[in-house]
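Working notes for the structure below.
One chain of protein is taken out of this complex; the other chains stay put.
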Amino acid sequence: MINNIGKISRRALLASMTAAGLLLAGSGSAYAAEDITLGLVSPLSEPGDARSGDAIKKTADLWVKLINGAGGIGGRQVKLAVFDDQGKVEVGASAMERAITEANASAILGIWSSSVALAQMEVAKGYNVPLMAFYSWSDDITAKNYPQVFRIGPYNSQIAAQMVPFVKDRGYKKVVVLAEDTAYGLGFAKAFEEAVKAAPDVTVEVVQFQAQTQDLTAVMSKVAASKPDAVIVQTVFSATNLSIKQGREVGLKADIITGWDWPLLPDFWSTVGEAGVGVVYPTFSDPSLNITATGKTFVDAYKAAYGHEPAIFQYYLWDNFNAVKAAIEKSGSSEPAKLVETLPGVTFEGTIGPVFFRNEAGTVNFHQWDKFAMFFKKLNKVGDGEKEAELVQVAK
Amino acid sequence: MTQLFVQSLLLGLLQGGLYALLAVGLSLVFGILRVVNFAHGEFAMLGSFAAVFVVDMLGLPVWTGLIAAAVAGAAIAYATNILVLRPIYLSRMRQKGEYTIIATFLLSQFLIAAATLSFGTTYRKLPGLWDQNLAIFDYIYLSGNRIVAFVAAIAMIALLFFIVYRTDIGRAWRALTQNPLGAAVVGIDVNRYANLAFLASGAFAGLAAALLAPLMFVFPASGVIALVKAFIVVIIGGLGSIRGTLFAGLLLGVVEVMCTVYIDTGYTDAYGFALMIAVLLFRPQGLFGRTGRAV
Amino acid sequence: MTRIVLETQGLRKAFGGNQVIDGIDFRLAAGELVAIVGPNGAGKTSFLNLIAGQFRPNAGTIQLAGADVTQLAPNVPARRGLFRSFQNGGAFGRLSAIQNVALAGMVRGLGRREAESEAGKALARVGLSPVADWPADHLSGGQRKLIDFARLLLAKPEVALLDEPTAGVNPAIMEVMRAIIAEMRDKGVGFAVISHDLPWVFGLCQRVVVLASGRVLAAGSPDEVSADPAVREAYLA
Partner (left out) sequence: MTKLTHHLVPLLFVAAGLGLSLIGLRPVVADLLILSVYYLLLAGSWNLLAGFAGQYSFAHIGLATAGAYGTAALVIAGGLSGWATLVIMPLAVALLGGGLGLVALRVRGVQLPLITFAFAGAFAVFLAAASDITNGSMGLQLPKLVPGFDRSLYLVLGGILAGLFFIVQNWMIDGKLGLLMQAIRDNEDIAHGMGVGIFRVKIAAFMITAAIAGLAGSFYANYVGVLAPSMLSMGEMGYVVAMAVIGGLGYRYGPLIGVVIIRSIEYFVRGFGAEYTLVIITGIALLVVLFFREGVIAYVSRLMPRQTARWRS
C-alpha cells in the first residue's frame, strides 16, 4: 500500500504539472481568441433538486449556443464548466472552487439552493469571483453585502411582505404556514412571521415537517383540526403535491396557497387530481408580463429546443447570463476581478424589462435587482395550466 | 379535540397495517435464515416501479399492477437469495449474520443507485382502486385507497398466518425458525424453504409498496423509507414473529401519528427510532420475540 | 486430607421445563483427577458450563479454591484459577496459534510480549512450534486441542476442566496430553475431565463420577464404577 500512496501522489504531481503546462501554453499562444469560461454549479443529482438543476443546465446550454452562434462575446467563444453540487453545501463550495481554480471560470452561475449559495459566497469572496444568484431566496445572500455576490431574482422578506396584503384582502384571520425543515421552507416561514406583524389581526402558526417525508397525513390532520382559514405551503414539489392531496383527504377545508410554480409541473394534476382544484399559487410569471425582445428570443429558442415553455426562474437565469455578458462587454475583460467591479453598474434589457442592480449598502437591496411582480393565481378545474389559471391578485 | 384523536388513531392503525405488510417478509426471512435483509426496501421499491410500468406504460388495469409488483418483488428477492445470500450462509465464515448485513446493505445502495440511473428521480404516481376521499359522518376523513390498502394488507397477513399455521410449507418454516439444526436433521430442505420464504418476502414487500403508491409516490429512494419502517416493526415485534410484526406495525403507525400530532410535527421519523431503541434496551428480543439468544 | 480446590453443592439448572442438572454435589482435591462420564445428554458439558459461569445455576453453590464463585460471570472464576477447555477446542480462528496461547497468559496479567514468549515455549512443549504463526482456522482439530493444552501450561490454574480432550486426536497427541496432565497434577492442579474414551481416562484418574439425567449416578474408583450395574444399565439404555 505504500506503493499505492506513492503512485497517487506521483500521479497527482504529474496531473498538476500537466495542467499548469497547458495553462501556460494557452495563455501564451492566442490571447485574443481565448475562450470565456463560465462556471455552472447546480444540483444535477440527488439529494439535490436535480429536476431544477436539469432546467438550469438546459437554459445555460441554450444561452451558450445562441451566444456562440452569434459570434460569441467580443469575438470570443463562451464555454461552460458544469459542476454538480448534489444539493450539498460542502460539495457546492468545493465545486465552485474547482470551477474557479481548474476551469478558470470568469463568473459562477446556476446556483439553486440558498444553503449552497451561502457557503459558495465565502468562496466567491475568497477568490474575488462574481457569484450570480437568481432563485435562491435567502435574504442573507445579498444582505451580507459581499461585493462579489449579485442576485437577479426575489428574496424571502420581500416575498413575505407581498404576501401579507394578499392574506389581508382575502380576509384570512388564521393562517398556517406548512414549512419543510430546509432553508427554503423555514427561511420563508421566518420571514412571513416577521412580515405579518404588519397585520395584527392575522394569527400565524408555523408547522414544520421533515422535507423527505412521504406521508403528511398526520401533519395535515393536525392542521385540519386547528381549522385555519388558509394554509401556505412552503416546500418543494413532492411534498407540495402530498400536502394538497393528503390535506384534502383528512378533511382540510382551508384555502391552500402553495409554493411557487410547482402546480405547473407536469406531474401536478396526475398526482393531486381533484384535490388540486381551488389551490392558489403565487408566481412571478403571468401572461400579462411584458416580455421584452430579449425575453421573446429566449422563449422562442427554448421552445424550439426543448418543446415546452421555460419557467419564470429560467428567465432570471437568462438575465444572469446576460448580466455577465454585459459586464464583459463593458469592461472589455473576462477577468473575474474586473467583472466584480463592473457588474454593479451594468444595465441591459432583461427578459421582462430593463435590468439594473440596486446598490444600497447595508441593506438587502445590495447588488439586487427587484423589479418583479407577484401574481396570485387560482386553479379552478382539473388540468388548469398557467394560461387557464384565474388571476386573483397582483402585488407589485 | 376528540375528533382529532379518533382521526389520528384511525390513521395510525391504517398506516400500521401497511407497515406490518412491509415488514412480515423481513421477519419471515430472519426467522428462517437469521438474515437481516437490508435490501428489503428495494424489493418494495422495484415492485412499485413494476406496478407503474404495467399500469402507466402498458395501460393495464390497476389490479394487474398489484400482481406485477408482487411478482417483481418476489423475483428480485429470489435472485438476491440465490446470488448474494446463499453463498454467504452456506460458507464456513464467521459472523455470517453481520456479513449478510453488509452484503445486503451494499446491495441496497447499489439498487438505489441503479434505479436512479435507469428510472430518473421523477416522482411517479399510481392510480388506486378507490380514488376517493371519504368523509364518514363528517367526522372521520379518509381516502378510499387507504381503506383498500389496509384491508388488502390485513388479508395478506391473514393469508400468511394460514400458510404458516395450516400448510406444510408453514410447518417447515416454523420448524426451521425454532430449531434449524433439528429441522435439517429430520430432512427439511433448508434451501428450498429459504427460497420460498424469500419469494414470499419479496412478494409481500412489492405488494405493500404498490398498495402504498396511490397514497404516496414511487421513486428510487422510496425503499429506504420502507426499509426503516420495516426494521422498526420487526425489531419492536421481535425478529421472526409474525404475530409480533402485525402488532408492532399497528403500534408504530399509531405512535408515529400520535406523536406527530401531539408532540411535534417536525420529528415524525424520529418517533419510530425512539420506540425501537427503547424496546431494544428494555427487551432486546422484541415484544413478541422469544427469550434467549436469537443469533 | 488434601486441600479441596473445587466444590459444588446442590447444583441445579433447568432450561424451560427441562432439568438439565438436578442437584450435583462434587468435590475436587488439589492434584486429583476426576473423570466425568455418562451417556449423551447426561449433563456433563452443562455441568462444566455451570462451574465455569457460562450458565447461571438455579440453585446450589460453587466454591473455587475456597471462595464462592456462584452466579459470577465466567471471566471471574477464570481469573481466580479455573481453566476450561471446550469440546471443539477453544481456538480463535483468525488469531495465530501463538496469539491463541498468549491470551491465556494475558488474562493472568502478563504483558503481551511476555505472554507471547511464554506461549512460544508452551507451543514447543506441545509440538506446535512449526505452526506457531498459522491462524487457528488452518490447524487440524487435534492441533487446535493442543492449543488448549498449551494454554493450560500458561494459565497455571488451580482447577482445570477438560471437555472431551481426546475426541478425534491421534495417539501421539494423546500421549502429549497425558504427560502435561501428569506434570500439572504434580504441581497440585485439580482436573475434572469429561471423556468418552474410558480406557484412556480410567488410566489417568483416581475417581470417576458417572452422570445420568443431570444426577450423579455413581461415583468411586474406576473399578468400582465399571462394576456398578446401574452404570451398565445407563450406558446400555
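Quick notes on this structure:
As written, the chain order gives the labels A, B and C, with residue 1 at the start of each chain.
Here is the rule we go by: contacts are C-beta pairs under 8 Å (C-beta built on N, C-alpha and C of every residue); 3 or more make two chains touch, one makes a residue touch a chain.
This structure is a prediction, so every number in the text was calculated from the model and none was measured.
For the omitted chain, the shown partners it touches in the full complex are A, B, C.
When the omitted chain is restored, the residue from C:L95, C:A167, C:L198 or C:A219 that touches it is C:L95.
Residue-wise, the contact with the chain that is not shown comes from A:P47, picked out of A:P47, A:P165 or A:G332.
Of the options C:R84, C:K145 or C:R207, the residue whose C-beta touches the omitted chain is C:R84. Among B:F5, B:Y139 or B:F273, only B:F273 touches the chain that is left out of the view. Only one of A:T59, A:S157, A:Q208 or A:S331 touches the chain withheld from this view, namely A:Q208. Listed by residue number, the positions of chain B touching the unshown chain are 34, 36, 83-84, 87-88, 91, 93-95, 97-99, 101-103, 105-107, 109-110, 112-114, 116-117, 224, 228, 231-232, 235, 264, 266-267, 269-270, 273-274, 276-277, 280-281, 284, 293-295. Residues of chain C that touch the chain left out of the display are 52-54, 73-75, 78-79, 84, 86, 90, 92-96, 99, 102-104, 106-108, 111-112, 133-135, 151. Although one chain is hidden here, its contacts on chain A can still be listed: residues 1-2, 4-5, 8-9, 12-13, 15-16, 19, 44-47, 84, 86-90, 93-94, 97-98, 101-102, 114-116, 118-119, 122-123, 126-127, 138, 181-183, 186-187, 208, 210-211.
Note that only the chains that are shown with their structure count from here on.
If you draw each protein chain as a dot and join the dots that touch, the picture is not a line, a loop, a star, or fully joined; it has some other shape. Taking each chain's centre as the mean of its C-alpha atoms, chain A lies 74 Å from chain C. Spacing of chain A relative to chain B, judged by their CA centroids, is 38 angstrom.
Chain B and chain C have CA centres that are 47 Å apart. Residues of chain A found to touch two or more other chains are absent.
Multi-chain contact residues of chain B, defined as those touching 2 or more other chains: none present.
If you check the complex, the residues on chain B that touch chain A are 1, 3-4, 7-8, 11-12, 15, 116, 121-125, 131, 133, 135, 141-143, 146, 215-217, 219-222, 225, 256-257, 260-261, 264-269. Interface of chain A with chain B (complex): residues 45-46, 50-51, 181, 207-210, 212-215, 217-219, 221-222, 224-225, 237-238, 241-242, 246, 248-251, 267, 270-271, 273, 275.
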